[in-house]
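The other protein chains are all here in position, but one chain of the complex has been omitted.
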Amino acid sequence: MRPIARVRAGGSLAIVGATFPLVTHAAAQTTAQSAGVAVDTVWVILAGMLVLFMQAGFAMLEVGFSRMKNVGTVVAKIIVNLSISSIMWWGVGFALAFGAGSGFLGHLIGGGAGFFPSFTPGSTLDLPALHGSDVPAAAKFFFEFVFCAISLAIVWGTMLERTKFIVYILFAIPFAGFIYPLISHWVWGGGWLGAGLGVQDFAGSGVVHLTGASAAFAGLLLLGPRIGKYGRDGKPNAIPGHNMPLAQLGVLILWFGWMGFNPGSTFEALNLHFADVLIVTNLAAAAGALSAMTVIYVRQKSLDVGMIGNGAIAGLAAITAPSGFVQPWAALIIGAIAGVIVVFGVYFIDKFIDDPLGALSAHGLACVWGLLSCGLFADPLLAKVDGVGRGGLFYTGNWAQLGAQAVAVVSIFATVFCLSFGLFWIIKRTVGLRVSERDEIEGLDISEHGMWGYPESFMPVPGGAYIHPDAIAGATHQRLASVSGEPTT
Amino acid sequence: MRPIARVRAGGSLAIVGATFPLVTHAAAQTTAQSAGVAVDTVWVILAGMLVLFMQAGFAMLEVGFSRMKNVGTVVAKIIVNLSISSIMWWGVGFALAFGAGSGFLGHLIGGGAGFFPSFTPGSTLDLPALHGSDVPAAAKFFFEFVFCAISLAIVWGTMLERTKFIVYILFAIPFAGFIYPLISHWVWGGGWLGAGLGVQDFAGSGVVHLTGASAAFAGLLLLGPRIGKYGRDGKPNAIPGHNMPLAQLGVLILWFGWMGFNPGSTFEALNLHFADVLIVTNLAAAAGALSAMTVIYVRQKSLDVGMIGNGAIAGLAAITAPSGFVQPWAALIIGAIAGVIVVFGVYFIDKFIDDPLGALSAHGLACVWGLLSCGLFADPLLAKVDGVGRGGLFYTGNWAQLGAQAVAVVSIFATVFCLSFGLFWIIKRTVGLRVSERDEIEGLDISEHGMWGYPESFMPVPGGAYIHPDAIAGATHQRLASVSGEPTT
Amino acid sequence: MRPIARVRAGGSLAIVGATFPLVTHAAAQTTAQSAGVAVDTVWVILAGMLVLFMQAGFAMLEVGFSRMKNVGTVVAKIIVNLSISSIMWWGVGFALAFGAGSGFLGHLIGGGAGFFPSFTPGSTLDLPALHGSDVPAAAKFFFEFVFCAISLAIVWGTMLERTKFIVYILFAIPFAGFIYPLISHWVWGGGWLGAGLGVQDFAGSGVVHLTGASAAFAGLLLLGPRIGKYGRDGKPNAIPGHNMPLAQLGVLILWFGWMGFNPGSTFEALNLHFADVLIVTNLAAAAGALSAMTVIYVRQKSLDVGMIGNGAIAGLAAITAPSGFVQPWAALIIGAIAGVIVVFGVYFIDKFIDDPLGALSAHGLACVWGLLSCGLFADPLLAKVDGVGRGGLFYTGNWAQLGAQAVAVVSIFATVFCLSFGLFWIIKRTVGLRVSERDEIEGLDISEHGMWGYPESFMPVPGGAYIHPDAIAGATHQRLASVSGEPTT
Amino acid sequence: MRKVEAIIRPDRLQAVQDALDTLGTSGLTITEVLGCGRQRGYTEMYRGTRVHISLQRKVKVEAVVVDSRVEAVVEAIAAAARTGEIGDGKIFILPVEEAVRIRTGERGDLTIRHLDAEHWGH
Amino acid sequence: MRKVEAIIRPDRLQAVQDALDTLGTSGLTITEVLGCGRQRGYTEMYRGTRVHISLQRKVKVEAVVVDSRVEAVVEAIAAAARTGEIGDGKIFILPVEEAVRIRTGERGDLTIRHLDAEHWGH
Partner (left out) sequence: MRKVEAIIRPDRLQAVQDALDTLGTSGLTITEVLGCGRQRGYTEMYRGTRVHISLQRKVKVEAVVVDSRVEAVVEAIAAAARTGEIGDGKIFILPVEEAVRIRTGERGDLTIRHLDAEHWGH
């Protein structure tokens, strides 16, 4: 609402103050404090928006690596899954992840507060694990929501070109409502991994990416490869997608969005830590792209475009966990190794599993490396700033942090894999995971969505001049005539 | 300018202070206050930038729903109309909408200040309706400008694939210079609807979207359908566009941009209200997408990709008015109903009017619903926070607010429709609205812009290797030879 | 890291304080001051992110103006060059540009500090030229980095469709590591042009765009035109690219990003100057687009889509230098003249040099005009605010500033051109600049990257149903069968 | 049997289809082609330089018909495709020795015998 | 020499190629075409309105073969392309008077003589 003169912000707050204790508190703060809260909130919301925009990045990346007959379903899926996450996170996910837990159970799952939340300006909720940040509950809610939606997007990025649309819906509900919140609680919500073992996962290599990739792995085992992916000899064939410019636009959008993903995870702007995180993030992306480029060139004597992009994503995914804990030089090493991992990971995984984007490597393997790398490179000073865990092996000579990180890797993978495998198995036995062979060959766009994603490329319209027969001559002229008054015929 | 050491911000402000009273005032503030103003300004500008970026969203949406022969004109139109709005808003629009009005006339139109404005750091203007916000005039100007440009974009989204380019220019000038400012003044600028009746339109379901859709409706009546849209039997044929990935990239960009559109309309960050608005906005989009998906699936047994995107847009458009006034649960209802409205709206309108994107439904009908929904769901507490109107029927049992909203719907529609119809009628009688039938069939890109938007798809270049005959053999080698010194031939 | 309860920001800062003097200083500040620093930092980082996102804009612009056979290499190049800039800027570029210089040498080059920097929350570096801003060194580093990457992107935008990929890598290293930092130091880093002569270049018409364009000019002279660009008669043929929607999406992204480019160059939010800069920037873009549209229409009777976009870019490039110094009315004039310059510039340059995007005009000529325009239109008050130079000729009647601007144009062009020509000459004599004639005709995607950027458009896949022969019948069914448990066949 | 091969303007395709529909034909095959003939290329101005467009977009319509229907089909196509301006295209008649319906293995005229003049194609 | 011209379903192309491969043929030329015949168009519902799709995507396979091989080639194509449902397509046989191999200038049957049945094409 445009602030009409009679409605001063201060005034309105005062009015509301009587009703909302927290707002009263806010009004009682000095202006300085409220400016501090506001700048923190603007920062967290801005970062969250960038992460939201990463959905467009995933959409373009997946579109680019799909064949033309399957592009409409990709974008529909992105929008539907973003929508389902929005609602599930509001309903139950946020509460299970961050709502106050109690006693021993609190190490496993939250839920003391935050189901179906309402918000008023500046209102808070009982979110013990997030009390360190002064931003209002709404900002915390939003920022955590976009991470959940990203994790879900990672699951689906691997299952392109053969999955029934209903599967996306059926799996998204429990994933956004329970699986992701569970892991999120373990690491960030006061659960046994984060608050307990001091696992370092600054922005979610484990919580977001490894969770997504583990679920994807379970799904892929049950789903099987696209028709034509493996030859009679069992060797993989490439199915190179249709549009590298859009795919790499996706990479650039992801790179841009990651500038919110990691730096926003400071959950505040006042301590200025976010600027450091940003630089570290950017350097890892750069190192990942260059090292993947080099490795693939050495291996196949060509500068594979998609793999350069994969390298950047792997660098970003790997640095996600350590981004708040490491120095730029370490970021370069972490990113460069992620770039190597992603190439060999794609080579290896492709032999057995049909993962069109290489997401299992870029998000799965690279993130395992990222999580572990905290145990090696974490700067003890930054660990203190962030208040989680301790310095890494190379600083302290101590293996403890590395051990904690390994526990996180194993427990996240095992938990998510088992839960997801069970869910996908049930879906497979009931409604099925795959479209029919005929639908797969014709393309999902026409078989599931009733129209190609590129209608003119598939619809017979020679000359590009689609004119319906019924509309020829007579009819057209009549109709045009009725649009009278036009001086130019 | 990089801040050279000798140029401290404070110092420079002091220098300027003598000249600009307001800046003096700023310098006199405590640092705390100035941090508060700065954070508000950063927020408003950030939100405005996101809204500006929505132009790219409209561009991609319209490109996707056009045929390949008409895509260049779409993007040219977006850039030109953004440019015209920029200049018209600076020249007169802003002043007419928000410049102090006086007496009775002030209820109808502003204009006491703000024509051809100049700005200096922190300078203000006499904008009584916006005095509630402490951000400088430049920030207010920019934020209001991007809304005007969106409203204009909505007009044109409906008139694709047959409109003369000159029409875009001729109509944009009075629309951005007068029609939009008029409605903006009525609701937000201190006019009879907002300041008078207390009409609630937080971010412009009425001011921006209904205004755009009403003008579009007038234009469409005079413009007529594309050749081939209606068969000999008068029934509509689908003309499904050419590129769903780009269209849905457009939807995702719009979704992203709407995170600035609604939350930015708080015009401040300090009261933290923007975070709530954001959540409400996101939930309505989600509900809109899912309900549209469900309805269309039930109706035609296919998951129409475009309609899922339309649902998200309808949810967003509907929540625009109530976004500052309602709780998340209400947002879900508002969004879901908008998703239903958009499907049936497209079904119905398509029978009579050729609106390629379904914008009349997504922006027009959904926004009428959005405006009215304030009268049902507005939380009295939030109405107090925003300082406009009162609680809705479901909270208060009082029909007053609903009545005010209905008055807004009718008056905005009637006014904009009549003004626009008149303007379009004049344009039609003078230069004409439509291109010739031949040009329409050949495509607007080649006929109006001299080159296809997809040159390689239309230009005869077998093998994709466009080499001009003149350049073959001799000439080429000669030229290449002149680039001497190359060791590799 | 999610802020776990025990980790209050204040607390952690205090802990660290002992070690990092600057952080101690920060902790000693009043909360108000720290909110001020935070809001400045959020603003600078936000602006920097928008500039980073401009890489996607360049990618789309270049993709759109390339032929389909050369699009993969474009996006690969963007990612690789962004990566190289990231690392070179971290290693040496930033230090050479902004690290304290000393004595006479300090007028030419920096380097007293900032090589391979580490960052901790709020830490500073000895960057005398940037002391005017209170944001931490990490924010300064990031914002300056994105400018370097843009300058490099401008170089390559001109050399599309015939350059060897290795050339991008070989030239990027010295450009990002030395050439750009040199110019940056001269104007912004305390060197002889900025601190010495008081040259006004608010956001880099000279430092970023002219530097990029001058290097591009040198490269183009040695590279030569694409096969087919010039006919036997020596006259240029158009090679119109393949995708205007993506190209203009690029323009819209650039327009959006420029809202960070210029306004972010205030390096602070507290003085609110950035809002003015934003308005001025937007108006110049608008004027550029409209004037280019008008001129091209008058010249060739068609509304050239690409040229409208070029006009917007030219307007933006021109206003970059004066954006902090001029009033809106002047911005309209500066933008409009840039729009004229770009059209005639493209006409003229195209006769001799093959510059696919017209970047030499849009970034080169328009920026020369932009730099000079400061000397004409700079408002003395704003010159004082920015603390650089003085008012322009039209305000003061004094030619001094115009003279300084001219010196900057000449010295930047001459320096960058000579250094770049030398480098490109060496590359040409060693590894060569161009791909072979056969590779150029086949397209760089397949010859250098091993796969087309649009695989389905080039790979023989009739019917769009790519199914590998080996996978037909037997194998497929076998494999599908192994994915057992599916109830639907 | 004869193959009637017509090169026509893309925007006349629908009219040709309609005409053959009315006549009742067994089938059609359509290809997007580029052509040049009397209708010379043209030059567009683009950003101040010329673009030579030497080939026109055309559509090739092929119908294999029994000998007795050749004339009727040729006439129908010619009438429907004609605009009277240069570039209308050509019709060529080629001999065909045999036709096979893949689905059934049938051969000869019956594979391409005319259907009743009902509305195919939409 | 004869030209065997088959209009087939796009998703049978690979099978046809394989069949001809096994048989050993000298070459093939493939064109993407649109067709209509017995297999009538269909109507999709899209946003509540109909989309008439009157033309089907087909692939035209052309092979010029020596007279003695015509029957074998026709049989092979027909077998590989058959699904038994309407829309399988047609095969036409046209006379060819001469063939020239551009590379060598050779003429006549030898330019299209069969290769040994090795695996071409992949």
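Order of writing sets the chain letters: A, B, C, D and E. Residues in each chain are counted from 1.
The definition used in the following text is that a residue touches a chain if its C-beta (ideal position, glycine included) is under 8 Å from a C-beta of that chain, and two chains touch if they have at least 3 such contacts.
Because the structure is predicted, anything quoted here is derived from the model rather than measured.
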{"item": "Option from A:40, A:350 or A:448 whose C-beta touches the chain left out", "value": "A:350"}
{"item": "Subunit C residues that touch the omitted chain in the full complex", "value": "441, 446, 450-451, 458-460, 462, 468-469"}
{"item": "Touching residues (missing chain, whole complex) on subunit D", "value": "2, 6-8, 31-38, 40-41, 52, 54-55, 58, 60, 74, 77-78, 81-95"}
{"item": "For subunit A, the residues touching the chain missing from this view", "value": "235-238, 240, 296, 299-302, 304, 306-307, 343, 346-347, 350, 358"}
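Operating definition for what follows: only the chains that are shown with their structure count from here on.
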{"item": "Magnitude of the superposing rotation for subunit B and subunit C (Cα, nearest 5°)", "value": "120"}
{"item": "Greatest separation from subunit B - chain, by CA centre", "value": "E"}
{"item": "Taking each chain's C-alpha mean as its centre, the one farthest from subunit A", "value": "D"}
{"item": "Subunit C-subunit D separation of Cα centroids, rounded to whole Å", "value": "52"}
{"item": "Whole-Å gap between the CA centroids of subunit A and subunit C", "value": "28"}
{"item": "Multi-partner residues of subunit C (each touching 2 or more other chains)", "value": "30-32, 35-36, 39, 42, 46, 235, 237, 240, 300-302, 304, 306, 457, 464-465, 467, 469-470"}
{"item": "Subunit D residues counted as touching two or more neighbouring chains", "value": "11, 17, 30, 44-46, 51-52, 57, 121-122"}
